[in-house]
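Removed from the display is one protein chain of the complex; every other protein chain stays in position.
Moving on to chain A:
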């Protein structure tokens, strides 16, 4: 699998992307220079057809990404129901662990899932993976409920003008997420408990900092490499 090597060197990666794009899609040289990361207009093709490359065994996006894109681009209710069936029980698990009562948890799940439907246009699979995107909506909602305040948020990055997808980038993120999930699965029960507490807001900042048993760096390094690539794209946009 070449991706693992190439993500270590983003510049090399960009070069390799360019070569592949020229070879596989016969785009003009000017278009390549102008738009390294965007695929040509999709013309209503399916997501699979839109994908620029095939990486190893991974030939399609995860079910969750597919559903999310159908919701975003086609307001597909069946896909939304699938997202609900996948995420609502997990959100419930998370909220109950977080000390929410059943009724309050249901209210938050309803708000979060409706936000997923309503804010779908701001989902960008080149920058975030579906679970992480929904996690963040859920955390924000929980904070709203608990503190009744609008929390400070970084300025949004502009959404790309076109909905075409750089499949390689999306698959790259999904691969990193797989690695991250296996890293989490390998934690001891104590470590996992600590990580959950840290990300569910049950540890203060100083507790996170002081907690030597918290494998924050180790875990995050699994995802860091993949997301590092995003930096270079963001630079071009600002």
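Odds and ends about this structure:
Here, a residue touches a chain if its C-beta (ideal position, glycine included) is under 8 Å from a C-beta of that chain, and two chains touch if they have at least 3 such contacts; residues count from 1.
Going forward, contacts and distances are computed from a predicted model.
Among the names given as "FeMo cofactor biosynthesis protein NifB", "Anti-sigma-E factor ChrR", "Ferrous iron transport protein A" or "Sulfur carrier protein", UniProt records the absent chain under the name "Anti-sigma-E factor ChrR". Those residues of chain A that touch the chain absent from the view are 77, 80-81, 84-85, 87-94, 96-97, 106, 109-110, 113-114, 117-118, 127-136, 138-140, 142-143, 147, 149, 151-157, 173, 176-177, 180-181, 184-185, 195-196, 198-206, 208-209, 216-217, 219-220, 223-224, 227-228, 230-231, 234-235, 238.
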